[in-house]
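My questions all concern the structure below.
Every protein chain but one is kept in place in this view of the complex.
Coming up: chain A.
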Amino acid sequence: MISQCHILESVCRDLFTSVWEVKHPSKTGQAESAESAVQHSLYLGLSTQHCITASSPFSTQQTNSSNKRSKWETSVVEHKNHARELVRKADLSQWDALVIMSGDGLLFEVINGLMEREDWKQAIQTPLGILPGGSGNALSASIHHYSQSLPAWNEELLLSCGFIICKGLVGPLDLVSVHLASTQRLFSFLSLAWGFVADVDIESEKYRHVGAIRFLMGTLVRLASLRVYQGRLAYLPVKEAPKPPKGSINHPPSTTQHPSHCLSLPCRLIPNSSPKLGSRPVRTNLNQNTVSNSSNNVITNMRPEPKKDRKATALVDSLLPALDQPVPESWTVVKEEDFVLVLAIYQSHLAEDLWTVPEATADDGLIHLFYVTAGISRPALLRLFLAMEKGAHLACGCPHLVYEKVRALRLEPISPQGMITVDGEVVEYGPVQAQIHPGLARLICG
């Protein structure tokens, strides 16, 4: 294991050295010191075992007179939840970033480890980087896509992501908080899935070619016995609000905190009532609007707190009532109750070759909700997945596929057996709800 580590280390070193030199061929002097910074900033691991590395100050950003000796540390993660433990207890003050080389599963652990800390608010601001190293490289593929590069796989994708990390530009990353029936709360950065997609074997990531690649024996068999899952789905849609009159409404992120004002209409910003929203805690506002609609009675737990309120120590999910309470009136409840799949995704790619949301970004503050209702034929479903490689599935015109942009959702499975995955990890099966927290974390992206 150690020797493998060294091999990979030197491979990465070469990788990043050459990347740096390609970019800055003339600045050899600077390149050297920067190069050592870069060399030492990411080190990695094993494909069979996941690795996480803490990376050091990106002195590439500064002119390197001080030639700060960059520190780095590699931790090899050996088992499930190891990363979570490490991150929960680590002294984050000495690190500028956390880079993960592995699949999305490891990042999932890291994010949840960070959020479990007392100082989660600062901890989650640690810039996170990811290199495609395992199965499940959806985030890497998404980041690569956001950098407006042509699609890439395998080594090309690794190179591209490595390069992005070298550049070290940090942007906001939306996180979605997911509530499970056992009152457990998880944080997710990629997806929540139920039904056919949740069943798709992550192992199939290894078999990458352009073409009908996602279909291996397991998928064919699942397609053969195409299952219908019963359940209830509801969501809080995003309506494209007209540009607000200046000064009357808070900056857009606070739309997540406005309670619904409408009984039967989907949630919409109502410019007239907004002057109050900006100035006072929204709690007051809730009472003032009670007169106009009785729906607020249903929303007993919905006490949206403006971002300025720092009294709460835990992150509040202002859009979500308790799981055993009905969804707010502003939510849309899906009529159909027979699904083939339900997928909530907040990055552009579900896998390296599944370009699910062509126009998504890491910080668009949206959950992209897809669902496929029962009745779709097997060829049609297959066609959708084939088209998804090029992001063309929405253009298929499949009447069973529905796409909505939402801020929160709830799924209550009725079928007794099935699987729900969050970021590709199987979670407890049962009712689940989620809401987005725009820009809660930070991501190293192009």
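FYI, a residue touches a chain if its C-beta (ideal position, glycine included) is under 8 Å from a C-beta of that chain, and two chains touch if they have at least 3 such contacts; residues count from 1.
By our rule, contacts and distances are computed from a predicted model.
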{"item": "Per UniProt, the name of the complex member that is left out, chosen from \"Calcium and integrin binding 1\", \"NOP14 nucleolar protein\", \"Iron-sulfur cluster assembly protein\" or \"Non-structural maintenance of chromosomes element 1 homolog\"", "value": "\"Calcium and integrin binding 1\""}
{"item": "Residue of A:L223, A:L323 or A:A392 in touch with the missing chain, whole complex considered", "value": "A:L223"}
{"item": "Identified contact with the non-displayed chain, of A:P151, A:G418, A:P431 or A:G446", "value": "A:G418"}
{"item": "Residue ranges of chain A at the interface with the undisplayed chain", "value": "198-199, 201, 203-204, 207, 209, 211-213, 215-218, 220-227, 377-380, 382-383, 417-419, 426"}
